[in-house]
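The structure follows.
Only a single protein chain was left out; the remaining protein chains are all shown in position.
Up next, chain A:
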Amino acid sequence: MSDDLLEKYVRPEKNPGTACKGCGLRLAHRRVLEAIDQLGLGQGDVVWGTGIGCSGRQTFVTWKGDTFAGTHGRVYALATGVRLALPPEKRLILTVGDGDAFTIGLHHLLHAARRNVDMTVVVFDNLGYQSTGGQYGVTTPVGSRTDSSPYGAWEPNWTEGGHDVLRLVREAGATFVARHTVLQGEAAVTSLKRAIENRGFSLVQLVYPCVTHFGVQALGTRDLGRIYDWFRDQTAEGVAAGGDKRFATGVVHDGVGKRPEFTEALRGFVARVQNGEVQHG
């Protein structure tokens, strides 16, 4: 991302931001800005929300336009209300972490997907609870040593052993779902653009390396080159792939335009009641 892009979209006091030196979050954040830029969207076209954890906190109030942050895991419910009040053409983008989306907030996330509420949830997945110092979470690779799994994480997670949380999101009703690593720049930006354009619920999971905790604890290094090598090695192209790879990547589901968007449907329903086209019992 050129400095022009930062100047265009990011508040000066949040540039370069508060993430650790070398953190992959910067690259992940950049992917979203690239997608916004390529779609020709300006500061006033997007309302940006965030969750809790490194991914939320470090991206909160970076956007020059209107921004908000929710309590941990609840930003999907908060955003449902925001969506109802906003003009439909405003794009609503949430940047959240894996804990926020897939653990504490999964319940609310699935209900937002069920309703197909127009929002783009970008899960910046740093493979565990990193802002609290590095504990295992539901996307931490099984076997990883973290501060709360000193013998290696053994609990089943949401992404290995035949599970995939993104299939759950798709089944719940999301109309666009994809997973990429931050290193898959072009594919990630393509998915993000599709997600943002979708007038419905989209989720893009972007896996990025935490150098300070995951790198040191699980991979034994904070050397970005070595961490990225591990990421490349663990990435499988194609969502049905996987096998012994940690990250099965690609578009999980593209149902753009196939289901009614919730707030539009609700507005239509209200108009029909007001016109006397539907009566209550």
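Keep in mind that, in the parts below, contacts are C-beta pairs under 8 Å (C-beta built on N, C-alpha and C of every residue); 3 or more make two chains touch, one makes a residue touch a chain; residues count from 1.
Here is the rule we use: contacts and distances are computed from a predicted model.
*Asks:* Leaving aside the chains you can see, what is the UniProt protein name of the one that's missing? Options: "ABC-type polar-amino-acid transporter", "Thiosulfate oxidation carrier complex protein SoxZ", "Cytochrome P450" or "2-oxoglutarate ferredoxin oxidoreductase subunit alpha".
*Replies:* Its UniProt record gives the name "2-oxoglutarate ferredoxin oxidoreductase subunit alpha".
*Asks:* Considering the whole complex, which of A:Y9, A:F60, A:Y129 or A:F201 touches the chain not shown?
*Replies:* Hidden-chain contact among the options goes to A:F60.
*Asks:* Quick one: say which of A:K90, A:R167 or A:R199 touches the chain that got left out.
*Replies:* Answering carefully, the residue with contact to the hidden chain is A:K90.
*Asks:* What does the interface between chain A and the hidden chain look like in terms of residue numbers?
*Replies:* Residues in contact with the chain left out: 13-14, 43-44, 47, 50, 52, 57, 60-61, 64-71, 74, 77-87, 90, 107-108, 111, 266, 269-270, 273-274, 280.
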